[in-house]
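Handing you this structure, nothing more for now.
Excluded from the complex is one protein chain; the other protein chains are retained at their positions.
Going by the order they are written in, the chains are A, B and C; count residues from 1 in each one.
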Amino acid sequence: MSEDVVFNRRDFLKLAGIGAAATLSGCAQPPTDRLIPYLIAPDNILPGVATWYASTCRECPAGCGLLVKTREGRVIKVEGNPAHPVNQGALCGRGQATLQGLYNPDRIASPMAREDGAWKKITWEDALKRAAEKLGQAVRDHRGVAIITENATGSFEKLAGEWAGAAGGTHLVYEPFSYESLREANRRCFGLSAVPHFDFERAKMVVSFGADFLETFGSPVAQARGFAAMRARPESGFFVAVEPRLSLTGANADQWVAVRPGGEIALALGMARVILTEGLGAGDKSLGEAVAAYTPEAVEQQSDVPAELVQRLARRFAASRPSLAVAGGIASQSEQSVALIAAVNLLNQVAGNVGETVRFDRTLNFDAVAPFGEVQRLIQSMDAGQIDVLVVHGANPVYAAPAWSGFAAAMDKVQYRISLSGMMDETSDRCDLLLPSLHALESLGDAEPARGVWSLLQPTMKPVPMFDAHPAGDTLIALAKASGFGAFPAAWSEYLVARWQPLHKRFGAGKSWGAFWDESLARGGVWEEPDATQVKWSGSPAFAAPALKGGSGPALVLYASPNHYDGRGANKPWLQELPDPTTKAVWNSWVEIHPETAAGLGLAMGDPVKVETSAGSVTAPAYLYAGIRKDCVAIPLGQGHTAYGRYANGRGVNALDLLPASQDAASGAVAYLTARVRISKAAGPADLAMTQREKQQADRQIAQIIPVAVLLGTAPAPARRDTSESVPGGPGSSAHEVEEVEAFNSRPGKYTEPREMKPGEKTPAHAVTAYEPIHRARAARQIPISEGAYKNAQHRWAMAIDLNSCNGCQACVVACSAENNVPTVGPDLIQRGREMMWIRIERYEEKLDAAASSSRNDVRFVPMMCQQCGDAPCEPVCPVYATYHNPEGLNAQVYNRCVGTRYCSNNCPYKVRSFNFFDYSAPEKPTFAFPEPLNWQLNPDVTVRSKGVMEKCTFCVQRILEGKGNARDENRPLKDGEIQPACAQGCPTQAIVFGDLMDPESRVSKHSHGERRYWALNDLNTKPGITYLKKMERETA
Amino acid sequence: MGENEITYEPAMTPDDVGATEHVPPAMTQKSLNDDILRMIGKPGKVWWAVFLLDLTILAIGLIAERNQIVQGIGVAGHTRPVMWASYVTNFVFWVGIAHCGTLVSAILFLFRSHFRRAVYRIAEAMTVFGVMTAGLFPIVHLGRPWFPYWLFPYPTQRGLWPNFRSPLEWDVFAVTTYLTVSSIFFLVGIIPDAAAARDRAKHWFMKLLYTGFSFGWTGGNNQWKHFYSAYLYFAALATPLVLSVHSVVSWDFAVAQVPGWHSTIFAPYFVAGAIFSGVALVINLLIIIRKGFKLEHIVTLDHMEKLSKLVLLTSTIVGYSYLVEFFSAWYGPNAYERNMFWWRFTGHFWWAAWIMFSCNVIFPLALWFKPVRRNMPVLFVLMLLVNVGMWFERFVIIVSSLAHPFEPNSWGVNYRMSWTEAAILAGSFAWFGMFFLIFVRVLPAFSIAELKETLAAPMRRKR
Amino acid sequence: MKRALALATVVMLIATPAVASAQSFWAQLGAVKGPVQPIKFPHDIHAGKLGMDCLYCHYGAEKSPLANIPAVSICMGCHKIAVADRPEVQKLAQYWDSGKSIPWVPVYMLPSHVKFNHKRHVRAGITCQECHGPVEKMAVVYQYPSLKMGWCITCHRERQNRADSQNPTIMDCLTCHH
Partner (left out) sequence: MKPPAALARLLNPPPPKYHGVLGVFYYVDDAADAVRALRSAGLGPLSIFSPIPHHDLEHAMEQGTSLVRWVTFSGGLLGITLGFTLCIYSVLSWPLVVGGKELISLPPFVVIGYESMILLGALFNLLGMLALGRLPQVQSKAPYDPRFSEDKIGIWVPGHGETLKQAEQLLRGHQAEEVHVHA
C-alpha cells in the first residue's frame, strides 16, 4: 500500500528508540546523521500516525481476521479484527507472533540454488531459468511433477491445483493436523466429511475426550470465546476433561477424568448406554444395540473410570440440554481415532446435541487437506523415482511427518526440488532451489477458513527490503509460463480478482467492482450467515479399543504445543520465551512424568530422561507433573528443529521420532497415541528453564475461587480467611465484614480507619481505588494531595480481571511484548530469574490428582502484572522519583530517571518489575534482543529500555495518552472501553476489562464492585488498581 | 562546664585503669615518643611484600568492576526476586566495621575509660577507611553506576530533587556525614602527634608533611584549651551520629515490608552487630601491630582483654536479637513472617543461617574464659570467625529474606554468587588494606599525647 | 575508583548546565549557525518574505506527533515553474529527476526517551516560533532552544499555574517519558 519508504537504517533504529543507551543521559543530542523524507508524499501515511489495514492470519488454518497496525510503513502490531466472524477481535499468541515471522532475521534473503552441497545466492532470472529447465523437461516428458502446499484454502490453493493439473502432476495439501479422523468419522456417522462448528456458548455441559479446543484444536480463539461465555453462567457450564494427561484445556475443567489411554471410547459409549437405558436422552433412541456391550462395569474395566462415575456423568450430560461432547486433538489420535470420534458422535446423537451444539453450518475448511494415505502414495512414487520435480510451499513435511513415513528419504530421490517457502525450514533445506515467497503480511491473497467466510489478505507494508521475495502465486505463474504449460493470467493479482467476480455479484450488488473490492479489503473480506445443514445419523463404524505397541512401559502421549502448534511457531523468539501454560518451561522440550513414577526412577525436576520406543529414542529434561497418569509420559511436539533458523535450531527434541509406524484403522490418519515407552534416567545435570517453579500458592490467596452455590444464593458465604474481598464499611459491607475489619485492623501494620471527609472535599483521582469507597479519604490524618499536577485529574485508571474467564492461553503476554518492546532474553537468563515479560499467567495447582478420577479438578490461572497500587510499596523507596504515583492513579516508571538501585523490585510484593540486567537494546552487545530486522517491529511510541534500568507494566500509558488525545481532538469526553491496553485488547475471552474508576458507569467500576471481587495479597493494604474476580467452583459429578 | 568538665588527671590513683595497670613505670614521656615515632619511617621488606600483594588483589577487583560496568550488573548473581545480594551485604558489613572506631574514640572518651587511649587511633583509622570502602558499594551495585550523583541534592536545570522519603536517600546523608565527621575527628586527634613527629622528622618532605598535619601546632596553652574543648564536642557529636548511621542503614530493610526485613528491632540490633564486628577487627589489627612493631608494653594484654570483653557483651546482644526475632515471628500473627523465618533456617540458604548463628553466638561464648581472652592466637582466630559470621548475618538477612517473598510464583529462583562479586569483595578488603598499610607507616598509629597523659606527670614535690 | 567517579560527577555537574546555557545563549544570539544543508533552503524567504504558513509544508505538525519534513514532491509543486532557474532550485530539480530524496541534516533531535507531541502543542495554540524561534528570519535554521528538560518545564509550569489550566497531566513525567 505504502509508497516508497526511504528511511535509512539508523532512522529505523532511532524511530524504534534503539540506541537509547547512548542518549539516556538526558543531554540534547548534537545534530547527527541524515533525516530522509519521502520523495513523494504518500496520501495514506503521515509520519507519527498509525495506519491500520485488515488482513487474515496464516499462522494456523483457523484463519482469524487481523487488523495490522503500521507506522511509517512498518508493521508494528497485529490485533484481531472485531468485524471478523471467526475471531471477533481477539487473537491468540501464535497470531500475535506472526510479526516475528515477517521480520525474522533468518528469512531467505534471495533466490538460492544448492551447488555441491552449499547454498548460493542467485538472481530471480537465473533461478526461474534453472527451474523452468527442469520443470519444462519434466512436463514435456510427462514425468511426475508434484506440488505440496499448506492448507492455504482460497485462491492460492485453487491456483496450485490448476498449476499441478496443467503440469500433469499432483497437488497435495499437507497439514500435519489434518482432522482426517474427524472428517472420516463424520462422513460415516452423518454422511458429511467436515469439521463441524462446536457451539460452546450454547452448551450447558461440555465433555472433552482429549480435544484441546482452547489450544490448537479447531478454531481456538472462537472456541475460547464461546467457552468463556458458557462458563460465565453459574447455574450451568459444567466442564469435564477426559484425558490421561491434563492439558491446558483440561486444566480449565471442573472435573478431570484421568482415563486410561484409549479408554475414552468405552467411556463415551458407556455414557451413551446409560442415557439410552435410562431413557434420558432427547435424541436418537434407536442406537441401543451399538452400545449394549458397554455396561458401566465393563467401562470401568476398560477405562479405569468408576462405574458409578460413568452413570453420574451420563445422567448429568443428558440432563443439561444442550450439552456437548468433543473428541479430537492429537493427544487422543490412536489407531481407533475414527472409532473414538464416532463414539462421541453417538453420544452427542443420543443426547440430542447434533444440530444444537454440534452444527454443520460454519464448518472449518479442511476439505482440500490430503488424507495421510495420499501423502503415503506421493512418498511411494517419490521413492520409486517417478517424481522428477517437487515444489513445496508453506508445508514442512520433512519435519512434521512422522519419521516412519520416510518422507525425507523419498524426497531425496526426487530429481529436482523447489521450495517456495519464505523461511528456511527442514523441507526447504533438502531442496535444490529456493524461490522465497513473501510473508502473508506482505502479500495479496484470500482464504476461506470456514464456510461462508471469504477472508482477504493485503500487503500491509512494502516487502521488507532485505528479503528479495516474490508473491508465491506470481512465482507459480512465472514457472508455468517459463516452462511453457498451462494458461494463466499475467499476474497472481489478476487471478485473484478473476476468482472474486462471483463474490462481487453475490455481495456487491449494485456496487462497482472498485468500490466492492475496496470495501472488502477495508473490512477484511466478505462473509454471510451459512445455512444450517441438517444431518441424519447414518450408522457407526465398529468400535474397538486401540492397542498400544511396545511392551508394558508407560504410554507415550504426544500433544501439540500450544505455543508452536505443529512446530511452525518455533522460529519466533516470543513463542519460544512464552512459558508453556502447563509446565511454565521455555525454549525447550520436556518429558512430563508423574512424580511417583519419577521417584521410582530417581528423577528430580529437570533431570535428563531417556525415552525409547522401537522407533527411536529422545532425551529431554523431566517435568514432574501431578496432572498425568502414573502409567503415561507426555512430550510436546513442535521443537527439535534442525534447519528452521537461529531461534528454533537445536532446541528440545522432535518427539515424532518416537512414533512407530501406526495409522488409524479406518482413515489411515497418523496415530500419535500408539506406543509404550521405556524411560530411564540419562546422564547430565538438571536443565529446564521455567518461569514458575512453585505451583502451590501456599495459602497466600493469590488465586481465589467462590462456590457457585454462593453466587446463586443457595448456600451461605464460606467463612473468610482474610478480608481480601471486603471493603471496610464500603457499600454492601455486612456486619461480619465489619467485625473482620476490626480484627484485621487490630493486626500490626494494617489499615488505619478512614476519616469522613469535610464537606466539599473530594478524593482526588489518584487516591481513588476500588478497594476504598470514593466518599472517603485514604486514611486518618492523611489528606490526599491535590496540588500541582494532581489538582484536576479526571481519571483513575484501573483493571478488572475475571479469573473465571481466563483460561491461561497467554495471548495477553505476547500482545504485551509486542506493544511494549519487551525483549526476549533466552533460557539461560530465565533460569537465573531474569525474564522480562511485563505480564505473566501464574498457574496454581490447588488440587490435581490423577488417581482420584472422580474428584474435583482445581487449577487456577492468574494474570499477574503491575497492580498499579494506590499505596504502592515500590514508590517511596526510590531515591530519585523514577517511580511515583501519577495524577491518574498509574504507578509510573520513568526509565531515563532510573539509576537501578532495584529497591522497588525488592519492595514489590507482586514481583512484577523486571530489570535490564544486560543491554538488550544495543546492537553491538551479544545480549541484543532485536537483530535486524526484528527491530523494525519495535513500537516507536515506547522507549526501548537500556542497560541497568527497571521496567514494568504501565497499563500501556502510550495508548492512554493517544486515546485522551483523540478525545480532545474531537472535543468530547472519553468513551468507556475506548482505551484498551494490549493485553485487554488481545484477550480471546475478554477476561481483562480496563477503564476509569472515576466513572461509576464504566464496566471496570461495575466489575470492581461485584460480589466475586478480591485483591491479591490484600492484607498488605497496597490498594491495588487491579481487581480480580474469583473463579467459580462448581459441584462435581 | 569548666575545667572539672575536662579532666586529664595525670594517672596517679590506683583505681584509675589509665595508669598503674597499663604502663610499666619504666616508661617516660621521652621513651613513649621514641617508641611510637619509631613506627614511622622506612618500611621493611615484609611491609612491601604485603603492600604489593594487596595492590594486586585491588587490581583484580577493579578489573571485575570495569567488566561489570561494561557488561551490565547481570554479571553479578542477582535475580528476581533477589535484587540485592553481596554488594549490599558488603556495604552493611563495612559500615559496621566502621562503627567500632567512633565507639572507642568517642563513646569511651565520654565514659572516661582510659584504656581507649592505647587503641583509639587504630580504631579511628579503621573507621575512616571502613566508611571509604563501604561508600563504594552503593555505587558498585547500581544498575547505572555512572549516575550516582543523581542521589545528591543539587540544583539542576531539570528542577528535579531526590526523594527524601527513600531510605537510600537517608543512607546518602548518613554515610557522607559519617565519613566527613569521622575523618575530621581522626585528623584533629592527630594534630599534636603530628607536631611531635614534625619535630623529629629528618627528611624535609616528611617535615613538610607533618607540618601540614600539625597545622603548625606548638602546644601552646591557648591551643590546648580550644583543642580539648572542641575534641569533647566532636565526641559528643560523633556518639549520636554513630548510633544513627547504622540505624539508618538498618532502616533500608526495616522500612521495606519484605518478610524478614520488616522489623522494629533492627536499629539497635544492627548497631550492636556493627560494634561487635568492628571491635573484632580492631583486635585482629592490634594483635598484628603490637607484635609486628614490638609494642606489647604499650598495647598490653589488659587492653586486649578489655576489648574482648566488649566483643563478648555485643555478641550476647546480637544473640538476644536473633532469638527475639524468631520469637516474635513465631508468636506474632503474621503468617508470612513465620513462614519466612522457618525457611531461613531450613530452606535453601540454611547453611548461611547456621554459619551466622554459630560464629556470632556460639563461638564467642569462649570469651567467658580469661585464658581465652589473654591468648592472642586463639583470640585472633575467634575474631576472624566473628567477622565471617557478621558478613553472613547481613547475607542471610538480605538474600534469604528476598529469596522467599510474598508471591510463591517467584520462589525457587535462587541467588548464586558470581566471580565478579567475589573479586569485588576481595578488592574491597584490598582497598581497605591499602589505606591501612600506608597509615601505619606514615602517621603515628597511637596517640602519643594521650599516652603521655597516662604517665605520672613529672613532679619535684611528691604529693 | 570512588575518586574517579567523584571527579566525573563533579565535572558533569559543572559541565552539563554550563554547556546547556552556553548553547542556548549563543543560539539566541544567532551566533551559532545551523548545519549546512544539502540545499540552502532559505526559511526567511519562504516563511518570511513570502509569508507561507509553516503548516503548508510541515502539515504533520497539527495532525501528528511528528512534524514531517516535506516530501520533494511538495517542493516541486511550486518549483516546477517558480524560479526554476536558481541554482539551488536546480539542485532540487536534480534530486527530483534522479528520484532521490534530499538527505536533510536534522536540526532538532530529541533523545529517544522523550516523546514530544507536535499535534498537542499546535492544537493548544502555541505558535511554532515559541519553540523554534524566529524561523521566518533565519536564512539557515539553527537549534533555537536548548531542548533541555528545564526548558520544556519552565513553560509547562507556567501554564499549569494558570487558572484555566486545562491539562491535568501537563507536569506529569509520564506525559513525555514512556
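Structure notes:
As a convention for this text, contacts are C-beta pairs under 8 Å (C-beta built on N, C-alpha and C of every residue); 3 or more make two chains touch, one makes a residue touch a chain.
For clarity, every value in this text was computed on a predicted model and none was experimentally measured.
One chain is not displayed; in the complete assembly it touches the shown chains A, B. From the options B:60, B:184, B:417 or B:437, the residue with contact to the chain not on display is B:184.
The omitted chain makes contact with just one of the residues B:28, B:56, B:264 or B:346: B:28.
Touch with the chain that is not drawn comes from one residue among A:141, A:787 or A:970, which is A:787. Here one chain is not drawn; of A:284, A:304, A:432 or A:875, the residue touching it is A:875.
Although one chain is not drawn, its touching partners on chain B can still be listed: residues 1-3, 5, 7-10, 28-30, 33, 153, 159-165, 169-170, 173-174, 176-177, 180-181, 184-185, 188, 191-192, 195-196, 198-200, 203-205, 207-208, 211, 215-230, 233-234, 237-238, 240-241, 244, 248, 251, 449-450, 452-453, 457-461.
By the touch criterion stated above, the residues of chain A touching the omitted chain are 766-767, 778, 782-785, 787-790, 870-873, 875-876, 878, 881, 883-885, 1023.
Criterion: only the chains that are shown with their structure count from here on.
In chain A, the residues touching two or more other chains are 24, 26, 881, 897. For chain C, the set of residues touching two or more other chains reads 16, 20, 146, 148-149.
Within the complex, the chain B residues that touch chain A are 71-74, 77-84, 138, 141-145, 147-148, 150-151, 158, 160-163, 165-169, 172, 252, 255-258, 262, 332-335, 339, 402, 405-413. Per the touch definition, chain A reaches chain B in the complex via residues 24, 26, 692-694, 696-700, 702, 747-749, 829, 832-835, 840, 842, 844, 864, 873, 876-881, 897-903, 905-907, 909-911, 913-919, 927, 947-950, 1017, 1020.
Chain contact summary for the complex, chain C toward chain B: residues 1-2, 5, 8-9, 12-13, 16-17, 20-21, 146, 148-151, 153.
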